[in-house]
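Here it is, the structure in full.
Removed: one protein chain of the complex. Kept in place: all other protein chains.
Here is chain A:
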Amino acid sequence: MASTLPTLAIPGQRLAPVSSYAAGPGTHVQNANIYASIAGPVLVNPASSKTAKSTLSVSRSPLRTAAPAAPQSAPKSTAPGPSKPRYNTLPAVDSIVLARVTRVQKRQATVSILVVLDESASNKAGPPPTTTTASTGGASDNDNIEAILSSAANPENHSNSDELRFQALIRKEDVRAVEKDRVVMDEMFRVGDIVRGTVISLGDQSFYYLTTARNDLGVVMARSEAGNMMFPVSWKEMRDPVTGAAELRKVARPF
(Lines give C-alpha, C1' and ligand atoms only; values in the text may rest on other atoms or scores of the structure.)
Protein backbone atom coordinates (compact mmCIF):
# COMPACT_ATOMS: atom_id res chain seq x y z
CA MET A 1 0.00 0.00 0.00
CA ALA A 2 2.69 2.45 1.00
CA SER A 3 4.50 2.04 -2.27
CA THR A 4 1.60 3.52 -4.24
CA LEU A 5 1.95 7.01 -2.76
CA PRO A 6 1.80 9.63 -5.50
CA THR A 7 4.48 12.31 -5.78
CA LEU A 8 1.96 15.02 -6.31
CA ALA A 9 -1.49 15.08 -4.81
CA ILE A 10 -4.59 16.68 -6.25
CA PRO A 11 -7.58 17.52 -4.05
CA GLY A 12 -9.77 14.46 -3.73
CA GLN A 13 -7.02 12.01 -4.53
CA ARG A 14 -6.96 8.98 -2.26
CA LEU A 15 -3.52 8.64 -0.69
CA ALA A 16 -3.58 5.73 1.74
CA PRO A 17 -5.79 3.95 4.24
CA VAL A 18 -5.71 5.25 7.81
CA SER A 19 -4.46 1.87 8.93
CA SER A 20 -1.02 2.57 7.48
CA TYR A 21 -0.61 6.31 8.01
CA ALA A 22 -1.82 9.12 10.21
CA ALA A 23 -3.42 12.08 8.48
CA GLY A 24 -1.38 15.29 8.61
CA PRO A 25 -1.89 18.82 7.32
CA GLY A 26 -3.41 19.11 3.87
CA THR A 27 -5.30 15.87 4.10
CA HIS A 28 -8.67 14.69 5.34
CA VAL A 29 -10.05 11.35 6.31
CA GLN A 30 -13.17 9.85 4.85
CA ASN A 31 -14.28 6.28 5.20
CA ALA A 32 -11.01 5.13 6.70
CA ASN A 33 -8.98 6.55 3.83
CA ILE A 34 -6.71 9.57 3.73
CA TYR A 35 -7.53 11.96 0.90
CA ALA A 36 -5.61 15.03 -0.21
CA SER A 37 -7.39 18.33 0.42
CA ILE A 38 -4.95 20.59 -1.38
CA ALA A 39 -2.60 20.25 -4.32
CA GLY A 40 1.08 19.75 -3.66
CA PRO A 41 3.83 17.25 -3.02
CA VAL A 42 3.07 14.40 -0.65
CA LEU A 43 5.33 14.28 2.39
CA VAL A 44 5.83 11.46 4.84
CA ASN A 45 7.00 12.36 8.31
CA PRO A 46 8.52 9.33 9.98
CA ALA A 47 6.92 8.30 13.21
CA SER A 48 8.49 9.65 16.38
CA SER A 49 8.02 6.42 18.26
CA LYS A 50 7.78 2.83 17.14
CA THR A 51 4.15 2.44 18.04
CA ALA A 52 2.94 5.55 16.21
CA LYS A 53 2.22 5.68 12.51
CA SER A 54 4.06 7.92 10.07
CA THR A 55 2.24 11.12 9.26
CA LEU A 56 1.13 11.73 5.73
CA SER A 57 0.77 15.36 4.74
CA VAL A 58 0.39 17.41 1.59
CA SER A 59 2.60 20.46 1.42
CA ARG A 60 1.60 23.74 -0.17
CA SER A 61 5.03 24.58 -1.51
CA PRO A 62 5.47 23.80 -5.18
CA LEU A 63 7.30 20.66 -6.12
CA ARG A 64 10.89 21.57 -6.84
CA THR A 65 13.56 19.30 -5.54
CA ALA A 66 11.46 17.68 -2.84
CA ALA A 67 11.44 13.96 -3.17
CA PRO A 68 8.11 12.34 -2.33
CA ALA A 69 9.31 10.66 0.80
CA ALA A 70 11.69 13.39 1.95
CA PRO A 71 10.99 14.94 5.32
CA GLN A 72 10.33 18.61 5.60
CA SER A 73 13.92 19.70 5.38
CA ALA A 74 13.42 20.01 1.64
CA PRO A 75 12.68 23.77 1.51
CA LYS A 76 16.00 24.55 3.17
CA SER A 77 17.95 22.99 0.35
CA THR A 78 16.57 25.59 -2.03
CA ALA A 79 18.11 28.43 -0.05
CA PRO A 80 21.13 30.07 -1.67
CA GLY A 81 24.69 29.44 -0.58
CA PRO A 82 25.32 29.43 3.14
CA SER A 83 27.65 32.39 3.50
CA LYS A 84 25.80 34.70 1.14
CA PRO A 85 23.64 37.17 3.04
CA ARG A 86 20.16 37.61 1.67
CA TYR A 87 18.56 41.00 1.27
CA ASN A 88 15.08 42.40 1.04
CA THR A 89 13.33 39.81 3.07
CA LEU A 90 10.75 40.88 5.60
CA PRO A 91 12.17 42.52 8.69
CA ALA A 92 12.08 40.22 11.70
CA VAL A 93 13.06 40.77 15.29
CA ASP A 94 16.87 41.01 15.58
CA SER A 95 17.44 41.44 11.89
CA ILE A 96 19.89 44.16 10.93
CA VAL A 97 18.46 46.78 8.59
CA LEU A 98 19.67 49.80 6.74
CA ALA A 99 17.17 52.62 6.88
CA ARG A 100 16.90 56.19 5.73
CA VAL A 101 15.80 58.87 8.15
CA THR A 102 12.67 60.59 6.90
CA ARG A 103 11.65 62.65 9.87
CA VAL A 104 13.22 63.69 13.16
CA GLN A 105 10.97 64.58 16.04
CA LYS A 106 11.65 65.39 19.66
CA ARG A 107 10.96 61.90 20.95
CA GLN A 108 11.53 59.72 17.94
CA ALA A 109 12.91 59.52 14.44
CA THR A 110 10.95 58.04 11.60
CA VAL A 111 12.95 55.97 9.16
CA SER A 112 12.13 53.87 6.15
CA ILE A 113 13.82 50.51 5.83
CA LEU A 114 15.88 50.12 2.67
CA VAL A 115 17.61 46.77 3.10
CA VAL A 116 16.98 43.92 5.47
CA LEU A 117 19.77 41.54 6.28
CA ASP A 118 18.54 38.11 7.13
CA GLU A 119 19.02 37.24 10.75
CA SER A 120 20.10 33.70 10.02
CA ALA A 121 22.45 34.82 7.27
CA SER A 122 24.06 37.48 9.43
CA ASN A 123 24.65 34.92 12.14
CA LYS A 124 26.56 32.73 9.75
CA ALA A 125 28.54 35.65 8.39
CA GLY A 126 29.76 36.46 11.85
CA PRO A 127 29.84 40.21 12.60
CA PRO A 128 27.26 42.21 10.69
CA PRO A 129 28.78 43.34 7.43
CA THR A 130 29.49 46.99 6.83
CA THR A 131 27.91 48.87 4.01
CA THR A 132 30.79 48.18 1.70
CA THR A 133 30.45 44.45 2.00
CA ALA A 134 26.74 44.84 1.65
CA SER A 135 27.12 46.51 -1.68
CA THR A 136 29.74 44.16 -3.03
CA GLY A 137 28.18 41.01 -1.73
CA GLY A 138 24.81 41.83 -3.16
CA ALA A 139 24.64 38.90 -5.50
CA SER A 140 21.15 37.94 -4.39
CA ASP A 141 17.78 39.07 -5.59
CA ASN A 142 18.68 42.68 -5.15
CA ASP A 143 21.75 43.90 -6.98
CA ASN A 144 21.00 47.57 -6.89
CA ILE A 145 21.82 48.15 -3.25
CA GLU A 146 24.41 50.70 -4.28
CA ALA A 147 21.75 52.54 -6.21
CA ILE A 148 19.39 52.45 -3.26
CA LEU A 149 22.01 53.81 -0.92
CA SER A 150 23.30 56.54 -3.19
CA SER A 151 19.80 57.70 -3.92
CA ALA A 152 19.27 57.61 -0.22
CA ALA A 153 21.74 60.37 0.43
CA ASN A 154 20.03 62.54 -2.12
CA PRO A 155 17.67 64.78 -0.18
CA GLU A 156 15.36 65.38 -3.15
CA ASN A 157 14.72 61.72 -3.52
CA HIS A 158 12.92 60.80 -0.37
CA SER A 159 9.32 61.57 -1.07
CA ASN A 160 7.55 58.77 -2.91
CA SER A 161 9.82 55.77 -2.78
CA ASP A 162 10.02 55.98 0.99
CA GLU A 163 6.31 55.61 1.43
CA LEU A 164 6.42 52.26 -0.31
CA ARG A 165 9.04 50.84 2.04
CA PHE A 166 8.67 49.52 5.56
CA GLN A 167 8.37 52.34 8.03
CA ALA A 168 10.11 52.19 11.35
CA LEU A 169 10.59 54.30 14.44
CA ILE A 170 13.70 54.88 16.49
CA ARG A 171 12.53 56.11 19.85
CA LYS A 172 14.67 58.51 21.85
CA GLU A 173 15.50 55.92 24.50
CA ASP A 174 16.57 53.38 21.86
CA VAL A 175 19.19 55.59 20.24
CA ARG A 176 22.12 54.73 22.48
CA ALA A 177 22.86 52.56 25.46
CA VAL A 178 24.36 55.20 27.74
CA GLU A 179 22.98 58.51 29.00
CA LYS A 180 19.61 57.70 27.52
CA ASP A 181 17.91 60.63 29.18
CA ARG A 182 20.34 63.17 27.72
CA VAL A 183 19.63 62.23 24.13
CA VAL A 184 18.67 65.09 21.88
CA MET A 185 17.26 63.66 18.67
CA ASP A 186 18.47 66.59 16.55
CA GLU A 187 22.04 65.75 17.53
CA MET A 188 21.64 62.07 16.66
CA PHE A 189 20.02 61.95 13.22
CA ARG A 190 19.27 64.29 10.38
CA VAL A 191 16.77 63.68 7.58
CA GLY A 192 18.43 61.76 4.76
CA ASP A 193 20.97 59.91 6.90
CA ILE A 194 21.46 56.21 6.36
CA VAL A 195 21.21 54.38 9.65
CA ARG A 196 22.10 50.84 10.53
CA GLY A 197 19.80 49.51 13.20
CA THR A 198 18.38 46.32 14.51
CA VAL A 199 14.70 45.50 14.83
CA ILE A 200 13.53 45.25 18.42
CA SER A 201 9.83 44.83 17.76
CA LEU A 202 7.48 44.36 14.88
CA GLY A 203 5.51 47.20 16.44
CA ASP A 204 2.02 48.05 15.40
CA GLN A 205 0.34 48.08 12.02
CA SER A 206 2.32 51.01 10.72
CA PHE A 207 5.80 50.97 12.24
CA TYR A 208 8.58 48.63 13.13
CA TYR A 209 10.73 49.64 16.08
CA LEU A 210 14.48 49.90 15.63
CA THR A 211 17.31 50.46 18.02
CA THR A 212 20.78 51.83 17.43
CA ALA A 213 21.96 51.21 20.99
CA ARG A 214 25.12 49.33 20.05
CA ASN A 215 28.55 50.41 18.94
CA ASP A 216 28.18 48.98 15.47
CA LEU A 217 24.77 50.59 14.97
CA GLY A 218 23.98 54.17 14.09
CA VAL A 219 24.51 56.54 11.19
CA VAL A 220 26.68 55.04 8.48
CA MET A 221 26.27 57.62 5.74
CA ALA A 222 25.41 61.26 6.11
CA ARG A 223 25.71 64.48 4.18
CA SER A 224 26.64 67.77 5.80
CA GLU A 225 24.61 70.94 5.54
CA ALA A 226 26.81 71.88 2.62
CA GLY A 227 25.79 68.65 0.93
CA ASN A 228 29.07 66.79 1.11
CA MET A 229 29.44 63.22 2.25
CA MET A 230 30.89 63.24 5.74
CA PHE A 231 33.37 60.92 7.42
CA PRO A 232 33.11 59.76 11.01
CA VAL A 233 35.56 61.12 13.51
CA SER A 234 34.14 59.81 16.77
CA TRP A 235 31.12 57.91 18.01
CA LYS A 236 29.15 61.17 18.14
CA GLU A 237 30.69 63.34 15.47
CA MET A 238 31.11 63.40 11.71
CA ARG A 239 33.09 65.90 9.65
CA ASP A 240 32.72 67.42 6.23
CA PRO A 241 35.97 66.90 4.26
CA VAL A 242 35.50 70.10 2.20
CA THR A 243 34.39 72.72 4.69
CA GLY A 244 35.82 70.99 7.74
CA ALA A 245 32.63 71.61 9.68
CA ALA A 246 31.72 69.02 12.29
CA GLU A 247 28.20 67.76 12.85
CA LEU A 248 26.76 65.67 15.63
CA ARG A 249 25.45 62.20 14.87
CA LYS A 250 25.07 58.85 16.61
CA VAL A 251 27.76 57.25 14.48
CA ALA A 252 28.07 53.55 13.84
CA ARG A 253 31.50 52.07 14.35
CA PRO A 254 32.84 51.87 10.80
CA PHE A 255 34.83 48.64 11.18
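Following the convention adopted for this analysis, a contact is a pair of C-beta atoms (placed from the backbone, for glycine too) under 8 Å apart; a residue touches a chain by one contact, two chains touch by 3 or more; residues count from 1.
In this text, contacts and distances are computed from a predicted model.
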Name per UniProt, for the chain absent here [options: "NADH-ubiquinone oxidoreductase chain 1", "Exosome complex endonuclease 1/ribosomal RNA processing protein", "Elongator complex protein 5" or "NEDD8-conjugating enzyme UBC12"]: "Exosome complex endonuclease 1/ribosomal RNA processing protein"
Option touching the unshown chain, where A:31, A:48 or A:206 are the choices: A:31
Residue touching the undisplayed chain, where the options are A:40, A:91 or A:232: A:40
Positions on chain A where the hidden chain makes contact: 8, 10-12, 14, 26, 28, 30-33, 35, 37-41, 60, 62-63
